[in-house]
Every structure is written in C-alpha cells, then in structure tokens.
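As you look at this complex, bear in mind that one protein chain is not there, while each of the others sits in place.
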Amino acid sequence: MTSTAVKFPTFIARPRAEHGLWSWITTIDHKRIGTLYGVTAFVFFLIGGVEALIMRTQLMSPENDFVSPEVYNQLFTMHGTTMVFLVIMPLSAAFFNWLIPLQIGARDVAFPRLNAFSYWLFLFGGILLNVGWLTGEAPNAGWFSYANLTEKPYSIGHGVTYWILGLQVLGVASLAASFNFIITIVNLRAPGMSFMKLPVFVWMTLVVGVLIIFAFPIITVALIQIQFDRLYGLNFFRPEAGGDPVMWQHMFWLFGHPEVYILILPAMGIVSEVLPTFSRKPLFGYPFVVFAGVSIAFMGFFVWSHHMFTVGLGPAATAAFSLSTMAIAVPTGIKIFNWVGTMYKGHLRLNTAMLFAIGFVTMFVVGGMSGVTHASPPTDAQQQDTYYIVAHFHYVLFGGSMLGLFSGAYYWWPKFTGRFLNEKIGQVHFWLMLVGFNLTFFPMHWLGLDGMPRRIFTYATGMGWDSSNYWATIGSYLIAVAVLVFIFNVFYSRKRGAVAGADPWDGRTLEWTIPSPPPEYNFKVIPHVKYRDDFWYTKHPELVAEMEGHGGHGSAGHKTISGAADMPPGITGEHGDTGGHGVHMPDKSYYPILVAAGLTFGVGTLLIQEPVILRWILPAIGFTFAFVSGLGWAFEPVNEPAAANDGH
Amino acid sequence: MAQAPAATYPHGQANLPAESHASGHAENTSTGLGHRKLLMWTFLGSECMFFGSLIATYLVYRNQNLNGPYPSEIIDVPITSLSTFVLLMSSLAMVLALNGIQRNKPRLGRFWTLMTAALGSVFLFFQVFEFHEFAIHGLTPRTNLFGTTFFTLTGFHGAHVTLGVVLLLIMAFVFSRSGREKLGLVLAVSGFYAVGVALLAHFFKIIPPIVGAPAFVITALGLAAMAGGGYLLAKPAAVRNVKAVSENLEITGLYWHFVDIVWIVIFTVVYLISANDGLGLAQGLGH
Partner (left out) sequence: MAKTGKSQDKPGMLGSLFWQSSDRYFQLPKTYAEAESPARKYENPFGRLVDRMSRMWVRLSSGDRHPTAGFYVIVGVVLTVITAIEVWAFTWPFGKAVINPILLALSAVKFVMVIGFFMHLRFEHPLFTRVFAAGLILAIAISLSLLALFFKLNG
C-alpha cells in the first residue's frame, strides 16, 4: 500500500487503454504528447498556410476581387495569430516534449499530467480561436488587435472576442507547459549534468520557458483589460473616458517582443544541435551561445517600444529604445558567428537536416539585417506598416523558425519513429521551400520601400508593384508544393523509410544512447554524465585528452567516461538500482482533458452576452466542472496503488 | 541496445516524477528541491508580473480621471487599515498552522489553518462591504478610470484570496479523517459563513430580505453550528502522512503569503498614497 495521505472519492475509474483513441486521450507520456503537439500544430500550419495562399492569390494582380476586404481582414489576422500561437509555439513545444527528457536523461517531465493538460488546453484554445470561421465572424483586427479598434463601437460582432478568449486559453496552456519544462530542466537532469553541460537545445528551452512565464502574464492582463472593456463596458482603452489606447500597445508589445524570442530561440537551439553533429565538431563557443541566449531573453524585455516609434513617444524614449534594439543585435550576431565557427573546417555532411540548418542561418541573417534597419527611428518611420516589415519578419519567422523546425524534424525523425525520412525527397522539399520562400518574400523588401502598405486587400494598377506581387504569389505556391512534398515524404517514409538504429547520425547527446523509437521509460539506467557532449566522448575516448588539454569542460583528471551506452546492464548507480521490478511510469489519467475542457468551456462562453442569465450560468458551469475535475486530479495518485504493487 | 522485458530493468522509482502526495520527498531531484515547491515559487515569480501589470496600469491611469468620484472622496483608510491588519494576521496564522503540522501536532495545525481561512474570509467580507459602499457612493468599474483600474486590481486580488480560502478549507478537510471530524468541520465552516453573511446583510443592507429578525436568527444558528463544530473538532486529529500533508500546506502557505504581500503593496500604493488624489491632472494639464 502506498502511503497516500488522503483517500478522496474517485469520480472516474482509472483509464487503462493501451492502444487506440482512448490511450491517446488519456496519455501522459511526454513522447506521445509531443506527437500530439506536432500533428495538431502541423494541421494548424496547413490552415494558416491556406489563409496565406488565399491572400497571395488575392494580391497576385492589382484590383483583384478574389476575396472581399472584410474577409481579407479576417485572413491576415488569423494567419498571423495562427502561425504565431498555433504553429511555431506548439511545434517548438512538440520538440520540447519529445526531447527535453531524452536530452537530460529523465524518464518523463516533472509533471506529466500538467503536460497533458497543456496540450489539451492548446488544442481547445486553438479551436476556440478558429470557431469564428464557422460563424462567419473570424477575428479581424490584426494579430496585435490594437485598441481602440477592438473596442465595442468600432468592432461589433464576436470576431475580436474570439481572439481575446482564445488567446487567454492558449496563454494558460503555454504558461503551464513552461512551468513544467523549467522544473523538469532544473530538477530532473541526470547525475553529473551540470548546467554548463546541458545541450544548447535544453538551454534554449529553459530560456524560452523563463520568457514565457514572465511575458505571458502581461498579455493575460492586457487581454483581461480589453475583454472587460468590450464585454462589460470598462474604460481601460477608451479615450472618451480618459483611457489611453497607447497603453494597449505598450502592454501588447511588452509581451509581444519577448514573444518574438519565444518563437526564434527554440529553432536556434535545434540548429545548435544539428550543426555540430553534421560538422563533426563540438559547438564552437558553447558558453557564448548559452549566454547570448540568456542575454537576448533579458534584453528582450526592454526593447518593446521599437514597435511603436511612429506613435510619437518623445525623443528620449525613442532614443533609448533605438539603442537597446541595436544592442540586442549583438548577442544574436554572436550566435551567428558561433554557428559559422562550428562549420568552419568541419567535415560537413550536407543532408536535408543540415541544409535546413544552413538555410536557417542564412535566411536568419537576412532577416536580422533588415531588422536592424528598423532599429533606427527615421528609417523605421519610412518602413512602418509597409511590406518591408512583412519581408523582415517572414525572414526571421519562416526563414528562421520554420526552417529550423524542419531541420529538427529531419534530424530527430529517426529517433521519433525509428525510420529515416527519405533523403532525396527531403532535398527536393528543401530546395523548393528555399526558392519558393525567397521568391515570395524577397520582392517584398522593395515593395515595402516603394511604399506598398501592409494589410490592404488590393492595390491600384500602375504603381509598379504588379510584377513583384505576381512573382511573390508564384513563390507562395512553390512553398505550398514544398509542404506537400514534405507530407508525401512523411507518408512515404512510414513504411519505406530506411530503418534507423539508436544512433544514426553519430550524435552527441543522450537521446542517441537509447533505442529508436525510445521505450516508454526512455532510459533503462539513468546515465551518469561527465562531459558536455558526453555520448560523443564515450564513442571517441581518444578525443578526451585533447579536449581536456584545451581547458575543456569536464572535470580534470578523470579518464573514465560514463555514458549510458557503455554501462554494463545491471550496474547499480545511485539513480538506477537493480531492484528486480519494472520501471513504473505514471498512470494515464482522464483529468487533464476534463479540466482543460471545463476551463475552455468556461472562458469560451464568456462570449455569450444575451440573454443575461446565460452570461453567468454557462461560464459557471464550465469553471465548476474544471474545479471538480481539478479536485479529482489533485487527489488522484500518480500511480494507482494496485498498479504500483504489481511487481512487488 | 536490445529491448528486454520491462521486469528485468533496474528499478527506477527514484527518478519518477514526484507529483503524488506520497512522493513529496525531494532527495531525488538534481537540486534536492521538491518539484512542487519549486513550481510554486516559479509561479509566484510569474504572478509578480501579473500583479505588476495590474498595478502599473493603475499607476499610469492614476490622476487621469475625467469625472468623479475621486479617490479622495471615497477611500476609507481606517477601515482598510483594519482589513489589512486582518490579512496580515491571517499570514501569521498560516505560519503557525505550518509550524503545528511540522511539529506533528495536527489538531493545532488544523486550528490555525481554519483560522487562516476565517481571517481571509473576514478580509473578503471587508472587500464586499467596501465594493458595496463604493457602489452606493456612485463608483462602479464603469464610472471612471479610477473605478476601472481599482476594481480590476483589487478584484483580482480578492479572487486570489478566494482561491486561497478554498485551498485552505480543502487542506483542513484533508486533516480530518473521521466522520465526526468532517461533520464538525462542515458545521463550523458553514456556521461561520452564515454569521458573516448575516451580519454583513444586516448592518450594510447588502441583501434586502436578511435584515433584523432573520439576520439574528441566522447569526444565532450559525454561532450554534460553530460551537457544535468546534466541539466535534476538539478531538485529536490523526493525519496519516504528516510529511506529505505538511508539504501541501507549505505550498498552499506560500501562495497565501504571496497574496498577503500583494496586498501590502496595494494598501500602500492604492490606499495610502492615492487616498488624497482629487481632481486629476487630466483637467489641470488639459490632457
């Protein structure tokens, strides 16, 4: 009998399904949750992509009437919101989920049920955000929903309300996931794995987690304020009552700029894993990459007003934010130099994952350079709200984040599934995407400098913008083809992909020490880590002396290496006793999805204002349901006593 | 590495996530710190940003009202000092509760836990009274910027206190294992709230039907229930796993103290510093 302190009336029997739909609904295994995140986010990627294609089709020729201005507003709002909150963040979360426990030598995350809860809340929040398409009133005020455009008299209908409530739910999901990963990384590292031995991807996840827990409360408050204004007639952003719409801009960008780094840092982490592996060299200047990431995170909180130069903040504020914005380019540049330095004189293996990683570095440099140009307020005044900005942030978010994420997909696919993605199809995918991407977004630089504004549904003939727009649209179709090639590759490789062993790339980090795909418990023996890139030195003991000779990062004097792979079965470490019984993973649970459903229902029904009685009853039902399910969660042991007794 | 049947793998219980009540021990983590306590502290760091944003909004909009009532006409510092004192004392009760549990005195722990919840509830009664008074004097969240920012800030603080009270009552329930104790707990708690609501209703006319005789009857019944509940609870409590319970109580306590320190800031910034704010800068500077 486990010494569970409290017996509480259990509402539902413990789920037991091992296969099929119910096993996925009740799963709390970090790898399965990672898969769920990845698949869901990819579906949203297709939705957001179709929205982009419709917009590009509309802009293909001047004075086109493929879609109406109203629909166009909804399209650009939802494209931006979807790609930021429903694609890049959760795709990064898919990698976090899959890889963090594997890379730090843990069997799961610190709070497995909270992890499932984050996923379900993300899914429901994404649906809530997209419900507007079904009712014909999708959000239409831009992904930043500037006040007072979003106040009731200027934005009737439910569109913006869906945006507010959907983002509120998604924010809670991101916060829960971030707390989980921070605690996991701080508390569940394998013995010996000090912070300066963590893989860079783990470091960047930690930094992203810290950014999220400090940035999302701000948008939570801002969303509450705009929601109170819209639904209950408060005065936060209403100038007629003394409120200041600029305050919304401050609140939004106080969150929004850290958010930019939340989007790019995971991809930077992925690339920092891929480049050393395929250059067959350790990462050049590891501490610099890490501290550059940390300083980006810190400085990211103090540059927000550069999104608002044209508001007119006064010369002192503008100068301060201009300087801090230019300063934040320094750590970013340091990272670029480190990646280039990693590849320099390396034995490069140019497979698809590596190509995407190099594509990331080059495209990110282009986006970074155009980004620095609008750190200068006079230049920014020229560029504000033009296609130049669109070009810039697509170079960092698509050319940066998305290429990085594709790189990670090709790199870790063998670990996820046990099979390689097809290399030839992958190369086609890469080159189509790279060409299509540049064809789409490079012309936007000069379109923007020539004055073509963002967020317009059409433009007049004779402005000289026709051919650029035409080719940009062709480029976007090429990107669509590239994505289809990727999907084909996934299905093709499911059965016909080459079978991958535990360590197909001659990798450096702990995830390559265990079988592909990993067993449910990940590590049969929790590894003891001595060096950064411990597995690499396990495989290449001749390099240890060289590394230590250069003032390496291991503990000097130790000549023995202990990775997991060379540890004889049955070895007893303090963290891996041979007790003769199986590894008990936490049991499945219904409660995460129930609490998430209750919360989403409660928040979503805040939208219903008429009749007045429903205004209170429906949210109350949702929150009560979530609370009761939460009680069930709190009093449900991680392991059912009966299950824990199996092996005894 | 070939896969062998799970049964032959080394026992890995030590590395399992410590999420259950049973595994509150923290020795098996990299830092030696419990997952959940670290989670609570990280969460509180995040909450600083939440309340920081609300307080910053309040401060940015301070003195920007276009119409009254202004803080100087409506803020009652003496009453709020009293409620501040009550919340401060609830924090003291909270540490005494934890101290009792950690010294393996469950009954003492439960007494102080209930005391904390009671003092927190009294604070909430004060807040209900205050909001009601403000509404009577014409200040609602819609009236002006002060109303908007004041009610949002203190309202969210009040919501946090409410959640804390609920958590504490659940904790007190956890201490009580026998049917007799549970009955006593339900009686004491419901009696307490009956008395509170009846007094609030009688003296401040918040709920029109409960004035005069009905209020006194409810108060008497409530006091009787509290006495009965207290008698039933006087029996020594038996908590099976003091360590797990004390970890839960400690984490709940951290949350509770945080709510208290947020109020320390709100009391200073919103009440003491702003209490004399009158006709704002808005008119004066032609904002």
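For clarity, chains are labelled A and B in written order, and residue numbers in each chain start from 1.
By our rule, a contact is a pair of C-beta atoms (placed from the backbone, for glycine too) under 8 Å apart; a residue touches a chain by one contact, two chains touch by 3 or more.
Small disclaimer: the values here were computed from a predicted structure and weren't measured.
Shown chains touched by the hidden one, complex as a whole: A, B.
Of the candidate positions A:193, A:210, A:361 or A:626, contact with the hidden chain is made by A:210. Checked against the full complex, the one of B:41, B:156 or B:204 touching the unshown chain is B:41. Contact with the omitted chain, checked across B:66, B:92 or B:135, is made by B:92. Looking at chain B, the residues touching the absent chain are 31-33, 37-38, 41-42, 44-49, 51-53, 55-56, 59-60, 77-78, 81, 84-85, 88-89, 91-92, 94-96, 99-100, 102-103, 253-254, 257-258, 260-261, 264-265, 267-268, 272-273, 275-276. On the side of chain A, touch with the chain left out of the figure occurs at residues 186, 210, 213-214, 218, 244, 250, 254, 301-302, 305, 313-317, 320.
As a convention for this text, only the chains that are shown with their structure count from here on.
With each centre defined as the average position of its C-alpha atoms, the distance from chain A to chain B rounds to 34 Å. Chain A contributes residues 2-6, 106-113, 175, 179, 182-183, 186-189, 191, 193, 213-218, 220-222, 224-225, 228, 232-236, 241-244, 247, 251, 254, 502, 513-515, 519, 521, 523-526, 565, 569-570, 572, 574-586, 631, 634, 637-639, 647 to its touches with chain B in the complex. Against chain A, in their complex, chain B makes its touches with residues 1, 3-4, 6-7, 9-23, 28-31, 33, 35, 38-39, 42-43, 45-47, 49-50, 52-54, 57, 60-61, 64-66, 141-142, 144-145, 147-149, 152, 156, 170, 174, 239-241, 244-245, 248, 282, 287.
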